[in-house]
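Data block below; observations after.
The complex appears here minus one protein chain, its other protein chains still in place.
The letters A, B and C name the chains in turn, as written, and every chain counts its residues from 1.
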Amino acid sequence: MSKIDLSVNIASLKLRNPIMLASGTVGYGNEIAEFVDLNKIGAIVTKSLSLKPRKGNPPQRITETPAGMLNAIGLANVGVEVFLKEKIPFLKQYDVPLICNIAASSVEEYVECTKILTEEETIKAFEINVSCPNVKEGGLQFGNNLSAVGKVTEKVRAVTNKPLIIKLSPNVSYISEFAKVVKDEGGDAVSAINTLVGTAFNIFTRKPKVQNVFAGLSGPAIKPVALAKVLEIHQKVDIPIIGIGGIMNWKDVVEFMIAGASAVQIGTLNFIDPTAPIKIIEELEKYCEQMSITSISELTGSYII
Amino acid sequence: MSKIDLSVNIASLKLRNPIMLASGTVGYGNEIAEFVDLNKIGAIVTKSLSLKPRKGNPPQRITETPAGMLNAIGLANVGVEVFLKEKIPFLKQYDVPLICNIAASSVEEYVECTKILTEEETIKAFEINVSCPNVKEGGLQFGNNLSAVGKVTEKVRAVTNKPLIIKLSPNVSYISEFAKVVKDEGGDAVSAINTLVGTAFNIFTRKPKVQNVFAGLSGPAIKPVALAKVLEIHQKVDIPIIGIGGIMNWKDVVEFMIAGASAVQIGTLNFIDPTAPIKIIEELEKYCEQMSITSISELTGSYII
Amino acid sequence: MLIVNSPVEEIKEIQKDIFLQKIYSPEIARQIKPGQFLNIRVSETVTPLLRRPFSVCDVEGDYIFIMFNIFGEGTKILSHKHKGDTIDILGPLGNGFNISDDFDTAVIVAGGLGAAPFPYLTRLLKDKFEIFSFIGGRSINDVITFNLVNVKTATDDGSLDYFGNVVQLFEENLSSLKNKKLKVFGCGPNAMLRALKDVCISNNINCEVSTECAMACGFGICQGCPIESTEQSDKYLLVCKDGPVFNVKDVII
Partner (left out) sequence: MLIVNSPVEEIKEIQKDIFLQKIYSPEIARQIKPGQFLNIRVSETVTPLLRRPFSVCDVEGDYIFIMFNIFGEGTKILSHKHKGDTIDILGPLGNGFNISDDFDTAVIVAGGLGAAPFPYLTRLLKDKFEIFSFIGGRSINDVITFNLVNVKTATDDGSLDYFGNVVQLFEENLSSLKNKKLKVFGCGPNAMLRALKDVCISNNINCEVSTECAMACGFGICQGCPIESTEQSDKYLLVCKDGPVFNVKDVII
């Protein structure tokens, strides 16, 4: 057995390693479980849940861009009720912290969802998605507005004792201002980043390639932006950060941790190589060994500037 | 001779075609002239000029990222005086509209530079860089602040009658608000976008790969973001837009024009293939022919949403 | 579902611009059924980033085949693979054609590269069923009849055989198929599939089609590939997981 401690803490949430699976890129865990032993993963974050089921946007929902992809799924999800009845039983079988991601179109809906879900003991923490660029209501309306983010944090905080993570929008000038509000209103951590707003057109039909017109950019293309957002938050606000954006391998994970992340989430990569998260965990251990790092959490914010 | 009209107008500035060379990616024209017949280009934009010469940032100034690059040159430039004395004579030889890009750390400096340069008749327009992420003063301090952008536009407008283009920062939530201010304060056009703020770390030394820590992301990686910014401005504000960001070929140019750009600038691509601008112009003509477009300006904002 | 690195055995241009790639992949060959597909990573770099979906075209022992044309960057890279290069395959994915329904005659209707899944289907059906294949294309070069049997062809421009689209050709031949228990298997552009659906539904013929759509994952985790269901208007089906083969009754194409 190795002597390297890969475990990390996000507020009171203890993860066996820093590798989480990002919301919207692993559904509710059942498909990805064919490739990944969920018992080895740091945590799994559900697809954004809303109070009622959402059909999502009509096709075409995705397109590829240089080293990235655009998506406008439109938060298609089964809703809180079906999730509890049909999806939780599968996830209960695993010993992996389950984090529920919640999306809503009003502060009341965020609160209502959290209230219902917090009763379910399988759920270990909440990630509040205030930053989805692909829905008409909620989404960026909240995510780009300081006082809205403050309000959501405050109100959701009031109805749950579980760790509360706010997933921030990168489509702002100074993301650290948002992290500060989250901290001030009692949030336990922030996730950075959600997708960047982007678009693409078919030059022969002149129509947008994604039906929703505006869509969210993810994948390696956005990694430098995500790293800068993580670094900015780390330099300005004392709050645990979950780094997200374009991670393709263990090196990217180390880079995010150096820039200030306590843990990371893997998104788009799951589509390309669903076995990658496990490989990354193994390789992180090797890196720590090679660099004589006994506890991986030493990496967090260890940049030399 | 072809019957296709490739010319476009940016306010009172008439260009023989929509292909401009972006600031900071062609110096002052002399090196690129070995590869590109400048007489065939729509316009050339100088490296950002400041009142006094600037040494720029220490190395390392650049690094590569997935489908992109980060730079923090720090606005190294010869200054207005040397530019007029040593660089203008070379550019005078060509029949290509010369656009002077100006960067400064105070409103007064912007005004002062413009005042001096506007006397030089070779200079056909100004592009005001309020959005450079790589300098301590000026740069984003201006670019992410609505009233600062308004002020700079207003004051510079007062000292020149030449077309005034403001180059906007993409590191904001709603770029159209900035375009609106520019229009309201008498600006003639906007350029979108400058680079996105990004960073990268060396995972063995834990040092930033670019000495300045934060740097500007350019190249194909940012194209979807740039297109979304152009589209947002086009939908909200009636002002000519110069589209910039990640253009690698003629198809990308068409995509920017469909999204709302009247002309475009080619940046990072000049480093990779300095002959590309000429090839692109030829291929645009073929595309127009194939699509029965008689005047390329028909493309501007011709999206079907 | 497996992820395997399989060596390319051979790649040949079976007709102008149409490539057939033979891949040594015993595990996939053993499991895959006609109509299922593979999601292939064509490059180790991040461009192209996503895998590219391809129908299994045929299976021969330990070898699988895919058929494609050069459409964009991904298929271009694929066409440049040499013997011995490995390709990274995720599959088998999706649901294949159902060949255990009640029918005695299989009718294949394909447009352009929609012919890709049918060599394998033909291989499995040809000993037990009568097969009629109607194959169309825009022009003579787009008609792919490779390894199909009992073929009638149509071209939009009349450059080969029947002048018109392949669904019209099929419809005109319907009368001669009257007394058989038909099952139609279709694949091609959406417009063609819609026309095929109309013909089959109005003639009360059992029909399955293989649909296409942009995909990221190919196995149900991205929600990128919705298709409207006829039964439930409050949610979409997923092309990758619930399809790509659907009975025409079940989906709005």
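In this section, contacts are C-beta pairs under 8 Å (C-beta built on N, C-alpha and C of every residue); 3 or more make two chains touch, one makes a residue touch a chain.
Worth saying up front: this structure is predicted, and the values here are computed from it rather than measured.
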Result, missing-chain neighbours among shown chains, is A, B, C
Using the touch definition from the top, which of B:25, B:153 or B:212 touches the missing chain? B:25
Contact residue for the chain not shown (choose from B:37, B:64, B:86 or B:298): B:64
Hidden-chain contact residue, picked from the options B:153, B:268 or B:297: B:268
Looking at the whole complex, which of B:220, B:245 or B:277 touches the chain that is not displayed? B:220
Touching the missing chain, which residues of chain C? 43, 45-48, 73
Those residues of chain A that touch the unshown chain are 66-67
Could you pull out which residues of chain B are in touch with the chain that's been left out? 24-27, 31-32, 34-35, 47, 53, 55-64, 66-69, 71, 73, 76, 219-220, 248, 268, 270-275
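One rule holds for everything that comes next: only the chains that are shown with their structure count from here on.
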Would you kindly say which chain has the C-alpha centre located farthest from the C-alpha centre of chain B? C
Could you grab the centroid distance between chain A and chain B? Build each centroid from C-alpha atoms only and quote it in angstrom. 34
Counting only Cα atoms for the centres, state how far chain A is from chain C in Å. 36
Shared interface positions of chain A, touching two or more other chains: 66-68, 219-220, 248
Send over the residues of chain C in touch with two or more other chains. 46-47
